[in-house]
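One chain of protein is taken out of this complex; the other chains stay put.
A, B, C, D and E are the chain letters, set down in written order, and residue numbers restart from 1 in every chain.
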Amino acid sequence: MDSVIQLLQDSGAYQLAGGQFVMILIGLLLIYLAISKGFEPLLLLPIGMGAILVNIPGAGFLAEPIYDSAGHMDSPGGLLYYIYEAGIATGIFPLIIFMGVGAMTDFGPLLANPRTLFLGAAAQFGIFTTVLGALALTSTGLMDFSLADAAAIGIIGGADGPTAIFVASRLAPDLLGAIAVAAYSYMALVPMIQPPIMKALTTQKEREILMQQLRPVSQREKIIFPLSLLVLVALFLPTAAPLLGMFCFGNLMKESGVVERLSDTAQNALINITTIFLGLGVGSKLNSEDFLNVETLGILLLGIVAFAIGTATGILMAKLMNKFGNIPINPLIGAAGVSAVPMAARVANKVGLEANPQNFLLMHAMGPNVAGVIGSAVAAGVMISYLG
Amino acid sequence: MDSVIQLLQDSGAYQLAGGQFVMILIGLLLIYLAISKGFEPLLLLPIGMGAILVNIPGAGFLAEPIYDSAGHMDSPGGLLYYIYEAGIATGIFPLIIFMGVGAMTDFGPLLANPRTLFLGAAAQFGIFTTVLGALALTSTGLMDFSLADAAAIGIIGGADGPTAIFVASRLAPDLLGAIAVAAYSYMALVPMIQPPIMKALTTQKEREILMQQLRPVSQREKIIFPLSLLVLVALFLPTAAPLLGMFCFGNLMKESGVVERLSDTAQNALINITTIFLGLGVGSKLNSEDFLNVETLGILLLGIVAFAIGTATGILMAKLMNKFGNIPINPLIGAAGVSAVPMAARVANKVGLEANPQNFLLMHAMGPNVAGVIGSAVAAGVMISYLG
Amino acid sequence: MDSVIQLLQDSGAYQLAGGQFVMILIGLLLIYLAISKGFEPLLLLPIGMGAILVNIPGAGFLAEPIYDSAGHMDSPGGLLYYIYEAGIATGIFPLIIFMGVGAMTDFGPLLANPRTLFLGAAAQFGIFTTVLGALALTSTGLMDFSLADAAAIGIIGGADGPTAIFVASRLAPDLLGAIAVAAYSYMALVPMIQPPIMKALTTQKEREILMQQLRPVSQREKIIFPLSLLVLVALFLPTAAPLLGMFCFGNLMKESGVVERLSDTAQNALINITTIFLGLGVGSKLNSEDFLNVETLGILLLGIVAFAIGTATGILMAKLMNKFGNIPINPLIGAAGVSAVPMAARVANKVGLEANPQNFLLMHAMGPNVAGVIGSAVAAGVMISYLG
Amino acid sequence: MLLGMGTVFVFLAILVIVTTTLSTLVQKYGAVQPAELIPGAAGQLDEATLLAVISAAIHAHRSKQ
Amino acid sequence: MLLGMGTVFVFLAILVIVTTTLSTLVQKYGAVQPAELIPGAAGQLDEATLLAVISAAIHAHRSKQ
Partner (left out) sequence: MLLGMGTVFVFLAILVIVTTTLSTLVQKYGAVQPAELIPGAAGQLDEATLLAVISAAIHAHRSKQ
């Protein structure tokens, strides 16, 4: 009889607190959005699953291992404990993902038109205004964000998942779950968030601007670019070196053409394995104490503001450059400067086509799009330099 | 001259104790069975190799690393030490394998005929009678199994390798080597163990029973199934959540269709890498002190008894269901409830064809077959809940 | 204003010491050689990148993690710290690479002509004379190598990267960077180092010797070979068991034909992932204190001497065997005994074709070539047995 | 041990019931909207839905504390 | 150092002898049964063999202790 009681007491229903129940529902919601609505499924499906698993009471997914005094293990830790500690707390998983993203990135459009780097810079404005926004929310007394928290929240505006996770793991581990969910959700929502802003800030005539065809870029230029970016990082912003160093390494593996088997692995087996575990590990931060707060609402609010401001400043920078330069830039591609590769570039292309069915902006938008990845990694380096 | 003496003293022949020699022969035997007899080669070849390596005296494969007082490494550990401690003592490797197995599993036949879950439940009877058997052997004084040992041995009857390794790593690490060898050997022997029992417990007429064609199952049902299984585990049996959670995660990755690259990796690169290391790590537990005991004979004996009882109870449950239900079930598919996917389902098909050349049971047997995987994971959760 | 000052002080240019600047240039040189000159790019590209990253001041790639008194992490370590400690200091990465190399190796040519093992043995003479050379350089007072250092340097003459890295990680971790760079550079330079020596030590007539066609080798012989090699290692040289055990395991996976999915993974995803991290980790040892020494010049000098002597003794052994045996051996294939698979075998083939356009030595040279891998692993075992 | 076996049976019996129920529901109501399952562009109301649901969940939870 | 080189030579010489011997044996006796190498269904006597060999090994070992 005691056994029956023990089993019932072990059962999840008995232990399930309200918060855990809500978090399991949120995990199911993320999985629903990933599967039925196509919201960044590569990340949100594992994140949702991690959220469910970590909130099963008594399952011990986050249990710490217990060692006896001689250092031998008395009781093993939970799977998500090991994944989080080994891969996310250390920053290893986002860096491996960034290497793989580098190996998938083509800097050709950027090299053909380097001025688009300014669009990628301008779109990071959302990051820094969001930091101010977070501090302003704190000053209202409704929420409580430290400066480090504010910086980690701001990086959502960088529209780059691994960068956001890396910065959050260094500056605000408790907010990591909410920040990652916000970052990936809004990246999935780019096709809804950006077009109204793009249309509000541009005239029909601006949206119709045809851009010159991009010149072909040689393999040698593509090899030199990651190396010179790396040298500049080494000289001027070493705190951005982990993210940009791995990004350049991945890109160099791809463009060099001499290590194809390594490049293939970085783009496939390795990034996939890491993505599975990164998602589960991020999901493990979705516990009710850290997530079911008014702060999470603040993060969701600030995240979308950051996206909107970044989109706007990217567009406005393009309009400004048109004032001074003589090669016309369609301001729609400025919106792609937020990153969200390649979704934001596709949105720019689509809005451009609506204005003018002959106006193919996709390749032109890829320049600011990948520039935005560099821009938010630089911003991440700045944040870590001040606050890390 | 001293050097020559040292070299000779370092040589394996000098140090080789009788037990190690026997264990190396057992390692070679496992490799022989894997290669020449096709005994579960994916596991038994690495296990056999691990057994050989760990029993080479002086090779230090299980050496613990030595650190100085400042925490810096004086001397590195052995390869199998790291593999065992990182992947098996923690339970990580069996869970990753289970995720991959989930990504390879098709629950279609089970969903088309959910009543076959009862067959998968009935076939776990072998697990629990074996626990009693282990305790009975202990009471004879010939062997010495604790209750936790008995539970770990019983799980051999679950006919599911990763489940057995996971349970043994938690409840009876010293018996892990013998339990894993018994589990995989008997899974390989299913085509010999099961048919006599199947024929003894069924009449020719029963074996000839034709089953109705299975209805097609929609993708939506296949997506909902792992999620509802996960919710039930969360509510009623959280100690089964590590195994079944990862299993459902793998299956959801496959059935959702939106993360094909993750699903492919879980089914290929990741499960293969993990299998190599799991096998080596399990092999590293095949040392003479733990394996060359009368207890190992007990484990081998109990393991086959568990298989036999599970086979029998699966068949008998099918016969019982035929008494009460009006849709006829060929009792042969009850034997597939032990798991041993997909071998046991193939055996049911083969015995069915012998009775009636028009009787194709393979898809019908896949239902209880995958139900058996769930059943033994549930049984594992029950065991860990009581004894972990 | 203080912030500006802090940012400038954080910047790499401010902190960059002369030594780090030189090391970054050496990293760029290695990448240039890898990409433009085809120098072992699979290793030298990641090594060069590791060298650049680790010498960026303030980037913290080698930072150790800091824990509070309760064991929780205050500040995470750097990426290269984790890679080096987990994979190279432990010896795990070279062993996994060796398993993959084993899975790629065909012992057929060696089994068809087992006498070529003597060529693979003779070519290891360079290893041991180099040890003496290192000690001689120390006795001049110009450099300072311990006996363990000398042994690790000598292994460069084994012309086998993972073996050299494994031995260096155990015997001389501070020299690991220089030793790995020397080993891979000279392996890339085999087409320039070996031909002059080959021509100096052979007559035109010797180079024209045609060799008998190799007999076909059955699968069974190929399965038995790694197992018997493993048993001999267990009996006579257990300190070589880590390297040769994993090598035999990889080869057995390939030749057994029953675990193709594991063999494929060992040859592709797993070895590629490990190579990326091994290269980065080795590069992380290229810091100015350890590398910008006169000792590095000694290592480069001794390395090439080791290569030259190994090449010579391989050729001379072939000539000696021609004195005693009655089946003629073209002495050029003796040069392939240094390893550097398959480059050295290709060089033997090319020099043979120059002497006689009908003289195809490639398959004949593969025998001593793979024998050289075994030979240097045995030599590594001897070194570790004495000095480890 | 009976308890163990009983747990397995009860759990799988619940799974049978749940699975059968859900399959019936899906076959009745779910089969007509296959388009919804095709991944692709996110729907029109998702953003609002997401924010509303999460906000509602948080408020519901906080009001209970 | 001579000792080191000597060890390498002696070890590889033993390997030459063992390899040559085994290859000769395999070519003589092994070549006729290629079917045995094909993986597939386990043989008829394997279970008994496995149990018998492991049991014999354990008993042999225990009786020595």
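By definition in this document, contacts are C-beta pairs under 8 Å (C-beta built on N, C-alpha and C of every residue); 3 or more make two chains touch, one makes a residue touch a chain.
This is a predicted model, so every value here is computed, not measured.
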{"item": "Residue among A:21, A:98, A:118 or A:277 that touches the chain left out of view", "value": "A:118"}
{"item": "From C:73, C:147, C:231 or C:292, residue that would touch the chain that is not displayed", "value": "C:292"}
{"item": "Chain A residues that touch the omitted chain in the full complex", "value": "111, 114-115, 117-118, 120-122, 124-125, 127-129, 131-132, 217-221, 223-225, 228-229, 232, 236-237, 257-258, 371, 374-375, 378-379, 382-383, 386"}
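The rule is simple: only the chains that are shown with their structure count from here on.
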{"item": "Chain B-chain C separation of Cα centroids, rounded to whole Å", "value": "39"}
{"item": "Distance between the centres, which are taken as Cα means, of chain E and chain D, whole angstrom", "value": "56"}
{"item": "Touching two or more other chains - residue numbers and ranges from chain C", "value": "223, 236-237, 257-258, 269, 382, 386"}
{"item": "Residues of chain D whose C-beta touches two or more other chains", "value": "7, 37, 39"}
